[in-house]
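A single protein chain has been omitted; all remaining protein chains appear in their positions.
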């Protein structure tokens, strides 16, 4: 598969440009912002289907909330000056704020304000999907500088029964067995968490569509939590039957580190592939456990759901200073090279799963590589080193270890083993166990 | 269950007072000292049954020895002065000494003397249950100061066929599955090894009797080794069928450390519970292996017996300087707080086993804690921390992990999980797998 650094860099640049396009859209759990986002993604993935589900629908333990349509929200001071205004950043309004237009004192207003004393210049990201309230988010410095009121607070929005949308893309291939990608489209203007997820996922889907994958690829663009629950409520038996490996794509855009968070089971093929890729691409990556989870793996790996979904990230949610604030931007945090690295790691993990086969050597004893032009025919001290990796690969082609298993055993990148195995298969020295 | 520090402290004080009562009784493998001890314990546990077995009875590879009745033993010097006298401490006579009344030289006497050059002020504890001899134990300083004799040595005792006694207490509960406690009553006046065992076991039995235990509790007060063999010879098939976990209660009274010695199998529910409790109560506790054993686990875990019996101690036998000497006392070694700590650790281990259930979450995907008042309904940075432990618990309620398994997985004290689980069960979010 076509996974050079240069190709990854081009994908990173493409993803970053797409993120710039999507940045100003006022995304939330539902509403026009989600639809605009999905429609923009459709331009690059025409087969993406936009699905919907009605407010009030029961989804396992949850109920699909009302649809939220924000037009504008602002706070005016006594002079009619708009001191906080969602036209500047979507983050200024608490997500799912109910409509309001009230005049109130400085003290009354304060009960509806959210700021971060430790990051006084940042606008925090706050939502209240399941309890009706309204509020504004603003820099702590601004909050502290507000004189006595009165103030007028306006949330010009609708919060009433409607629909919740998500996108689904299936790239069918020879095998009904599937690789799954899930990412979310419910975050307003933030970059690592979370525009990086949908844009890298889009790049992966476009790349995969051009590759001769063995497995069918299923990709969903959903609102976090309620979206994965909705998708599971509609597709769980099929997913359990067909999913070989899945990846939750989130926080995949900055260039500071790589991170791994396992599935609940911890030892699925998705876990193995992600761990393998990061061990070779970024040996010092950050390793988390199931106890550190906080994204849609919570649903995909819940008891009784138990899908093989692992999470390969750059800087993990909650672990970088700009997380869930206006500081998480497309300039200083998420970069083309950060997105490129995330793309490359996930593409390699997908390829590792997709191309994983169990090979068997067709001879008893070692094959004679020399007569096949695969081995130096004069034995001098040290010459054996050159073919050692090939011999190690062959020595584990016993029908009990897949290429990924072998790659872990001999501590070699599986993408190198794919290249090494090809001529051996072509020469008939190795054969696919499935076709034996 | 009622396991506050204050409750444990009260139990430690109660146990220490009981130990004071039992201190002067001349216990040995058999005889009136054992009966007096059991009768005193009956005052606090009226359901304790005192059993007996005849001398000469064959018990597996062993034979129940003759009964030993000591009245008094002493050494008189040439002036009729009693220089060593069991009226001062029971330890002065070798346990199971045969009756004797002889006059002999200093050199002849010396062959019957036992002392410790390294602990010259201590009276050592010496027994000879299975070979007939007689002897006296004394401080090394005293031994070295003895002038030439003659000396008169008197052991006023009976050593002849009789019975060997032990105590058995069963607290029946709904389940026929049992938790087992075993402790020994054959040691004369020593405190950590071994009055701490029976007095803490008595406290545990009295506490358990007031609790709504699920499991039946079986408690034995026996002479070490021969007592456990006798009990096994009479009850082994039933014990193998019903025992969920057992604890050998010994060396549980000083306040210097905690110790764990596993069963032979090493991974029984008793081992898991004891390890769990100590990891949370005393992370730096001393860890021993089966190779360090030296108490009744030798019988309970012998090949073919294989009961799930682990040993949770304070300072282990053989590992503290006062061990098996007159220095092992109720003033400097065993303290109310030492006994309280031992009581608390064992009570927690018993509760961990007794209350261990396998719960299953009743929803697919995460439950919505918010609508149940279990989750903050506004999402701000950091708010998720508050409910993380509850979510971790729920995430492992998959029907495959018991509460104790989950406590180990999420590194939380199982007693905290019991408190967390209760409202979730009450709300129907979790259900007991047994009643599913």
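By letter and in written order, the chains are A and B; residue numbering begins at 1 in each of them.
Note that contacts are C-beta pairs under 8 Å (C-beta built on N, C-alpha and C of every residue); 3 or more make two chains touch, one makes a residue touch a chain.
The structure presented is a predicted model; accordingly, all values stated were derived computationally and were not measured.
Of A:142, A:163, A:410 or A:425, which sits in contact with the chain we cannot see?
A:410
Of the listed residues B:8, B:109, B:126 or B:410, which contacts the missing chain in the full complex?
With B:8, B:109, B:126 or B:410 as choices, the missing chain is touched by B:126.
With the full complex in mind, choose from B:236, B:282 or B:420 the residue touching the hidden chain.
The one listed residue touching the chain not shown is B:236.
Since one chain has been left out of the picture, which residues of chain A touch it in the full complex?
360-361, 363-368, 370-371, 377-381, 384, 388, 391-392, 395-399, 410-411
Even though one chain is hidden, which residues of chain B still touch it in the full complex?
On the chain B side, contact with the omitted chain comes from 59-62, 94, 114, 116, 124-131, 133, 225, 228-229, 232-233, 236, 264, 290-291, 293-294, 298-299, 301-306, 323-325.
By our rule, only the chains that are shown with their structure count from here on.
Can you tell me the C-alpha superposition angle of chain A onto chain B, nearest 5°?
In degrees, rounded to 5: 120.
Which whole number of Å gives the spacing of the CA centres of chain A and chain B?
Chain centroid spacing, chain A to chain B, equals 55 Å.
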